[in-house]
Every structure is written in C-alpha cells, then in structure tokens.
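For this depiction, one protein chain was excluded, whereas all remaining protein chains were kept in their positions.
Entry: chain A
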Amino acid sequence: MSAPEPTAAATLRLPIRGGVQYWAPPLTVAGLIIGLWYFVSYVFLDPSRSYLLPPPHEVIAAYWDPAFGPDMFEALWNTAIVALTGLAIAIVLGVSWAITMNQAAWVERSLYPYAVILQTIPILALVPLIGFWFGFDFTARVIVTILIALFPMVSNTLFGLKSVEQGHRELFILQRASQWTILRKLQFPAALPAIFTGMRISAGLAVVGAIVGDFFFQRGTRGIGGLISLYQARLNAEPLFASILLASVFGVIVFWFFGWLATRMIGRWHGPI
C-alpha cells in the first residue's frame, strides 16, 4: 500500500547565520550605542568631568595598559572559576531538587516554599554573613553564586517535568511502567528544553553572583568584583569601565554557550531554544 504523504523529509528551518541580513540589525544597534557613548563623553560632559564616562577607545586601551590589563584578565579568570563552579553545582542541585519535588505532591508542598524564599531573600544582605561563616575566599564566593543561580534551575526543571502531556503519561501507565522509568524515559527528556532555558538564565546569574560576592568581600583572591570596587575607590575610570565590560562579555559568552549547547543536544527534535 503506497503512502499518500510526501516522501521527502522536511528539513529544519533555522535562521541563516553569517549573512548581512542576520548581522546588520545588531551591528547597527552597537553602532548607535557607541555613537551615543562618544556623544556623552565629548559633547555632553564638561572635559573636567569626563572621568564620569571616558570615551570607548580610552576604555578599550586600558586592556593593553600594563598597569591594569594583566590584573583585569587575572581577576576575570578567578571570577570565571567561581561562576562556573557555582553554576555547575546550582544545575545539579536545582535539577535534583525539582525531581525530588516532582515525586509527590506533599514533597512539593513541603519544599517549594523554600525555593521561592531563595528567590525573594535579599541575598546582598546575606553576603557579608556568608563571608563570616565560610571565610572570604573561594567557598564563600561559590555559595553566594549558588544562592543567586539556583532558583531558575529549580523552577524551570519543575515546570518542564510537569509539562508532560496526559496522553504520553497514559501511554506509559498502560504498560505499567514504574515511576522511575517514567521519569527517565518520559519526564526528564520532556523537561530538557525547560532545563536548558533554566541553564541560560542561571548562567547569567552565576556571573553576577560571582562578581557580587567578590565586590562585597574585598578580601581574599581578587576577582572582577574586587577590581571594580578598587578602581571605583581610586577613581580609575577607564579600567573601571573596561572591567565592567569584560564581566559583561564573559556573561554573554556563557549565556551564548548554553544556547549553543541546547541547540546541539535537543535542537534536532525541539528546534532552537
């Protein structure tokens, strides 16, 4: 019996990357921002107050200045290690937490409020305390990072696990599949898109978290946060902006990496995240 349907496979339609049409809009926006920046630096600000916003090329030049450049990249490295360690732990912890809550309604009722508190608690106020409890070095910084990055992992994973269609669930129930099998072969794969979305959000937050801890501790191995507060105190405007820019670029790279990873892992069946 011949199939009436078309025989060729439909190919996935992804936006064409690399074309002028793809890159022109974001580059235009970048151009506008840099233009506005120059305008403020040279026209808007009085020359005596230009330290409030030094022009872009002077900020960029700070990376090559031997007095600032090496410090900045070393600090970025320290921050990156804290952020990535915290993020990895937040991912594992968040996914496990959500899976645990998903096992029974009463477990969720018991544990979810604390996930929400994690989100609403003023972590900035806790940062000094965490420093006192765990010292002002690596461990304390990683803990601050986890606290900031954990909630999106928990809530996104839980949402993903619950997004399973009733029909799919019944398909498994009819074969008398165990809860463990349902988790492994149905809920977890179904939750992957939401988990990757959580990872992207948490990745950005982890970078923020690593910088915040560092910024407030003012002690221990110096990361970008410590450097920012140092340049602030010394009114070193160019390296101050340069290090803020460096931290943002690092955040963007981590965010972009998880988008790339998601498309690679599940893009084939889910489409780009």
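Criterion: a residue touches a chain if its C-beta (ideal position, glycine included) is under 8 Å from a C-beta of that chain, and two chains touch if they have at least 3 such contacts; residues count from 1.
Keep in mind that, in the parts below, contacts and distances are computed from a predicted model.
Q: Leaving aside the chains you can see, what is the UniProt protein name of the one that's missing? Options: "Glycolate oxidase iron-sulfur subunit", "Xanthine dehydrogenase family protein", "ABC transporter ATP-binding protein" or "Ferredoxin".
A: Options "Glycolate oxidase iron-sulfur subunit", "Xanthine dehydrogenase family protein", "ABC transporter ATP-binding protein" or "Ferredoxin" considered; the missing chain's recorded name is "ABC transporter ATP-binding protein".
Q: Out of A:93, A:177 or A:245, point to the residue that touches the absent chain in the complete complex.
A: Counting the whole complex, the residue in contact with the absent chain is A:177.
Q: Taking the full complex into account, find the residue in A:82, A:186 or A:262 that is in contact with the omitted chain.
A: Among A:82, A:186 or A:262, only A:186 touches the chain that is not shown.
Q: Just the residue numbers, please: which parts of chain A touch the chain that's not shown?
A: Against the left-out chain, chain A lists 1-7, 9-10, 165, 167-168, 170-177, 181, 185-186, 189, 192, 266, 268-270.
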